[in-house]
Structures are given as C-alpha cells and as structure tokens.
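Of the protein chains in this complex, all but one are displayed in their positions.
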C-alpha cells in the first residue's frame, strides 16, 4: 500500500524538519533549546500519527508528551537552572567517536534491515477503524489488555508516589527561631555582614531596574545592592553609565524643547559614554558561569 | 590377678593426667596449692600401683601376666587396636620405679622450685611426664605405647625448656625434641612394618607371632628391619649413639627434671621398648647384635665424655648415657641380659635420681653454679648431701654390697657369656666401662666434696685472699629436699641386695622375659668380680690422687687431644652439624631457591599477568553512565547486525 499524495507531501515536509530538530537536540548548547526541539518533534509525530490513521494516539501524544512530559522537563530545567549551558567538550576519551560511530552504525544497520526485509502488503486500518479509531482502541484495551491497563494504573500511582518520596527533603535540624536568627546576624557583624537587609537596587527617575546599583549617602554606587546572580553573570550596570544615559536623555529633551543653548554642554558628557543602556559590567562577553550553581545560591 | 585390682590400671595413667589437667586449666587460681596437688597425684598413683603390686605378688607366677581392655580405640578395617593395658611384672616394675622415684622428685621440687613463679606449671608438666611414662609402660600395643612415647617427648620438651626466657634453654628443649623425632620416626616405621607383616600392632599378636616361630614365613630381612627401627626409636629416647647429643643439653632444665629424665621417665623408655620387644629381637639376631654394639659404644662414649666434664650435671648426664649403654648392651645380649638390663635400670633409677637430687642440692647451696672446678671441700658444710651422694657414688661404682654391684656386675658377667669373639669384646668393654665409671664418678665426688675450697665464703679470714674465686654461702638444703635424697640413698644402698637375694628379681621378671638357663661366662665368675673391683679401685685411686690430694686448677688445664675432644662431647655436635645439619640446610636452601625461582616465579608470573589484564579491563569500568550506555548500544548494534546477516 502506498500512501496518498497528500500524505506523502506531509511526510516529506515533516520528516526533514523532524530530523533537523532531533539534530538540534543533539547539538544545542542550552537545554531549553533542546527541549523546544524535542517538543517540535513530538508535535510533528502527533501529526504523523493522525496521518497514519491513529487520531487517538495523535491526541494523546500532544496531551501527554507536549502537554505533560515536556512541561515537566521545563519545570525541572527551571529548578536546575534555565540557562544551564552544556559544555560540548568531551571529557571521556574516545566517547565522542564511539557515540558518533554507534549512532551512525545503528542507523545504517537498522535501515539496512528495513530495506532488506520483505514486508507483507500493507493492509491499512480502514476495516479496524470502522467504529472510529478511539472506540476500536478502547474495545481492545478494555477487553484483551485490561490486565495491562490495571498494571499500568498501578505503575502510574507508584511513580507518582516515588516522585513525592524522592524529592521530599527531610529537615535534618530544627527550624531556627527568630531569636536564633537575630543572634546569628549580630554574631556575624565582625565579619563584615550587616544586620539590616541589603540596600535595594538603585531607583532613579529614568531607571527602576534590578541591574542598577543604588547610590549610598556619599553618592557612590553600592555594588552589593545589585542581586548577586546578576553580578556574577555580569549583567549589572554601573551607576555612571546610568547617570550618563539619563543626562543624555535630559539633554535630548531640552534640545527638543528648543531650550538648548549652543554653549550649554550637557553635564556628564565628559565621561564619554553616551551609549546609555549598554552593559559595561565585567566579563559581559566571557563564558557563562556555572549557571545552576549560581542560580541556586543566588536564590 | 583379681579383676578388681586389674581394673585399677587405667587410674595409674588417669590420676597424674588429671593432676596435670587441673593444674593447667585452673591457671593462677591454683598457684598456692598447685604443687601439693601435683605431689598428691603422684603419690596417689604410687599407692594405686602398690596395691596392684601387692595383689600381683599374691598371684601365682604364671597368672601374673594380664591385659585389661577398656574398650576399642581404633577399628579401621583390618586394623583393630584396643585401648588396653598390659599388666605384668615388667610393667609393674616400671610403674613402681616411675611413681616412687617420681613422687620423691615431686616432693623435692616443692622446695627446689620454691622461688619460681611458674612452680604450678612445672608441677603440671611433671605430672604430665609421669602420666605419659606410665601410659608408655602400661600400653598393650605399640600404637598406645607410641602415644605415651610422644607424651614423654612433649613433656621433656616442655620441661627442658622450662626456663625458656633464656635462649639456650629453649634451644636445648628444641634439640631434645627434634632428636627424639628421629627416633619416633623409627618407631612409626617399625609399626608400619609390623602392620604389614603381622597385621597388628598389639604386643600379644606381634610378640606371639615372633616368639612361637609362626613368623617363619617372614623374611629375615623384615625382622631385622623391624628390630633396627625399634633400635632407632630406643636410641632417640635413651640417648644412645648416634642420637645421644640431646642429653647433655637437656641439663638446661631444672635439676629435678634432669633427675626425672635420667632416673625414671625418659631415657629408660628405650630400654623398656627393647626388653618388651625381646621376642622380636630374638627373631632378628643381626638387629640384636647391633643393639649390643650400640650399647657398648655408647657405654664407652658416655664414660669418656664423663671424665672430662666440669659441669656437674653434664658429668652426671654422660654417666647416664654410659649406664643406659650398659642396659642396652644387656638388652642386646638376648634373654640372658633382659632381666639384668631391667635390674640395672631399677637400681640406676634410684642412685642416679639420688645423685641428681644431690647435685641440685649442691647447686642450691652454690647459687646455681654448676662448675665443679669452683666447688671443693663441701662435705662438712653439706653433710646430708655429701653422705647421700656418697652412697649413690658407691652404688654406681658397683662396690659391694651397694645396689650397683648386684646389677652391673651381673651385666658384666652376662657380657662374658657366649661364643666366639662377642664375649671377649663386649665383656672387655663392659669391664673397661666399669673402671672409667669409677674414675669419673670419683672425680665428680672428690671435686665437689673433698679437696681445697675453690670458692670464698667472704668471711674475715679470707678477705685478703682475692684470686677471683666467687663468694658463696653454702648451706644444707631444707628438709623437703634432703628427705627424698635420704630415701633414695637408702634405696641405693639396699635395693640391689634385697632384690638379688635368691635371684628374686630375675624370677619375678620371668613371666615376661622367659626362663633362662644359667650360662657360664667364658671366664670364672670370681675372676670377673675381682677384675671389676680391681679396675674400680684403680679408678677411684687415680681420681683421689688427681682431685682430692692434688690441687684442682680452676681453669681446665691444657690436655691431650682425647681430653680436649671429650670436653666438647667428642665433637658430637660438630659431627651432627657436618653430617646432618649443613647438608640439610643446603638442601633446604636449594629447595627454597628452586621454589622461589621456578614454582613461585611461574605462579607469580601467571598471577601478575592476570592482574595486569584485570587492570586493563578495569579501565572499562570507569563509572561513566554514558560509557555503559555506549556498550549497551554497541551490543544492540551487534544483535541487529547478526539478525540482518542471518536474515540474508
């Protein structure tokens, strides 16, 4: 049996895209990208199921995989660190070659098997799906495979319990009281810690962002007012850059208002920075630090 | 014998064994009373033995041989060995000797070992020694005898090395044990031959078959081999040539141990074995001749060594060797000599025990010094010791009417019985031995008790005399030590004469040794006695002139080759080293070398290769789950490939 022209067109459009997306899973640096690639493959699979006279499975594929499984993946990615970029340098000697060789070899061998195998003429599901596909499947599952259904149900319950038990964190010490916390804070004073909360990030007329440091009473920027995660990632901005951008903006407004005199210089241009919103934090182009760790500690 | 008294036989062994067990198991708790328990166990054994002896005396002579079987010991196919006891005049003689002399030595040891922290352990070993010896003489089969034989070896090892804090004592114990093992080997081989020849190892079967001529079918060579193996065993236990070297070193043990070994328990075992195996030796005349030759050689060897020893205990040890040589010689003469061998053993047991206890008493007085060149003039200070030792001295000399005369003279007479060259050679050796014995025993006695003092008492009158002589404060030993010596001295004086009345002892032993018609020696008896006494007198006079009248040099004077050799035991250790030890060491070293370079190297190489292979393979086990996944996937690929290829 050969597929119809429409199905062939669908296949030849989707198949290369799915292979590409799978390659994306293989090479994507960021886990989120890999997850999106997989999701794409799964949706395409759902479409192919529908095309292959399995509409029920197509729907289940979308609901279970893209709807539940991949969402779970994304949640875990968020927990673990959303930009947990994976270094692609190989640490196990020869593993890359072995992996590539085995992957290609497996594909070649299995394709060889398929190409050589003598398949019987395809029957098609028109007859089996006479009472519609979901009804036919339901009859099969709740008669011949009813025991398997029950077992799978037990498996799901067990897995849910396992997920609860495995991720449950046991408290090893009693919860600290407020008194104890206060005492600990006072005790940490000599080490340079503060009793009070850290200063909030800067609040300026123009810029009310987490990445802008606050200014102290002496007018100097307070580096530690920016969240640590941003600092480590190099995404904070310096106070001068913010001020320069602000003054540039003020100057432009004044010019627009026609109030600008020729000799009037906008204050702060001596800093030479007019690229207001540019990030000039340290290491902004450097390799991303160990994302998960930073994230977890910064939280 | 009545059944009631016969059934007492196991208690003879069990009583001292129980004593030893209690003393060893109770540990330090029994430290305060343990020695008295040891004495009690030994004395109780003597009482049991005495009851049995009296019962036996009331039995007609032909009913005196009996066996008491406790039960089956081994039942392995054709080999059937009972746990049985042989009760007859021979074994009872030994029982009385061992228990009586043993008990006296126990009593003596209570005082002698008074200051030793391990006195309880010492008594445990003494009891063990007595028990093992009694098992040896009471066993009714060679196999059970062997148990006692080994027990005696073990106990002697423990006692000779009792003060094992000092290395040479431990080495002496080891030497005795190892040399005894050589003899034990002989006994084991003899038992194997008996088993192969007669199919049994109990006395009644083996000796019966050998005695009544039903062993005619057995080749003469086999009988000779059995006889020679028994002789080897006896040589090991009784310190006869060529296994004599351990006896001198065995003096490392406490003196009561020496007395026990020499008088009652250890060295007599070889003589017992040979006399017990009399019918076997009768059937093997060649072996019997070798026994006599060994005895004669050892007799001379011990006597020569004894003349040169300055160590009082070693001189006595050499004397024992020589006297046991007499007994072996007698045992090798056939039925003529068996009774006299045992007779001499009995009297020797008394006077040698007395001499050793006396030597212990002297050492006790002289701060454990054993060098006779530093003794002298002790007779007045140690009167009891001097008198008892003097009586023992006269007994061993064979002066009438002391014990030794009755037994030793009979052996000399028996040695002169026979035809051809034998009576002349053996008789002359025995006669010469008597003379030399007289010389060295007199030397010992005179050097110790007579002559000038070669020590200082530190008193005011010899302050100025400072010739390097040691300061001693001799004093007579306590009563617990002197009374055993006195009893033994009485035995030394009277026992021989008492037992010799009307050939009483010989008749007493007849149920075992068989009746022997009186044979006339090649020389008249009166001439032999006269010759013997003349030689003895010559020896005594020589010794008197040399060591009582003349001053004894405190250092051994330069002497002839023979004397120098005698001082080092006629180079017995050198001979052993050259003949046995060095070749053995060389063999061992070459075997070790071969083992290291060939066997070990092979296996180590194999093991190393497997180890290296394992180290290589260990790399696969790197803990990386991705590696394992790769392996798994590779396996899948292989399976798919196989399926594909098979499908085509």
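So that you can tell them apart, the chains are marked A and B in the order they are listed, and the count of residues begins at 1 in each.
Heads up, the rule we're going with is that contacts are C-beta pairs under 8 Å (C-beta built on N, C-alpha and C of every residue); 3 or more make two chains touch, one makes a residue touch a chain.
Convention: contacts and distances are computed from a predicted model.
Colleague: Name the absent chain by its UniProt protein name; which of "ABC transporter permease subunit", "Xanthine dehydrogenase family protein molybdopterin-binding subunit", "NADH-quinone oxidoreductase subunit K" or "Two-component system, chemotaxis family, response regulator CheY" is it?
Modeller: Its UniProt record gives the name "NADH-quinone oxidoreductase subunit K".
Colleague: When the whole complex is taken into account, which chains on show are touched by the absent chain?
Modeller: A, B
Colleague: Touching the hidden chain in the complete assembly: which of B:92, B:172, B:366 or B:630 does that?
Modeller: Per the contact definition at the top, the residue touching the missing chain is B:630.
Colleague: Identify the residue among A:120, A:190, A:219 or A:258 that touches the chain left out of the display.
Modeller: Considering all chains, including the one not shown, the answer is A:120.
Colleague: List the residues of chain B that touch the chain left out of this view.
Modeller: Against the left-out chain, chain B lists 618-619, 621-626, 629-630, 633.
Colleague: Which residue numbers on chain A touch the omitted chain?
Modeller: 1-3, 7-8, 11-12, 15, 18-19, 22-23, 25-26, 28, 31, 34-35, 38, 41-42, 45, 48-49, 52-54, 56-57, 60-61, 64-65, 68-69, 72-73, 76-77, 79-81, 84, 86-87, 90-92, 95-96, 98-100, 102-104, 106-107, 110-111, 114, 119-120, 122-125, 127-129, 133, 136-137, 140-141, 145, 148, 152, 155-156, 158-160, 162-163, 166-167, 169, 292-293, 296
One rule holds in what follows: only the chains that are shown with their structure count from here on.
Colleague: Rounded to the nearest whole Å, what is the centre-to-centre distance of chain A and chain B, using the mean of the C-alpha atoms as each centre?
Modeller: Going by mean C-alpha positions, chain A sits 96 Å from chain B.
Colleague: What does chain A use to touch chain B in their complex?
Modeller: Against chain B, chain A makes touches at 92, 95, 98-99, 102, 105-106, 109-110, 112-113, 116-117.
Colleague: Quick one: in the complex, what on chain B touches chain A?
Modeller: 622, 624, 626-627, 630, 633-634, 636-637, 640-641, 643-644, 647-648
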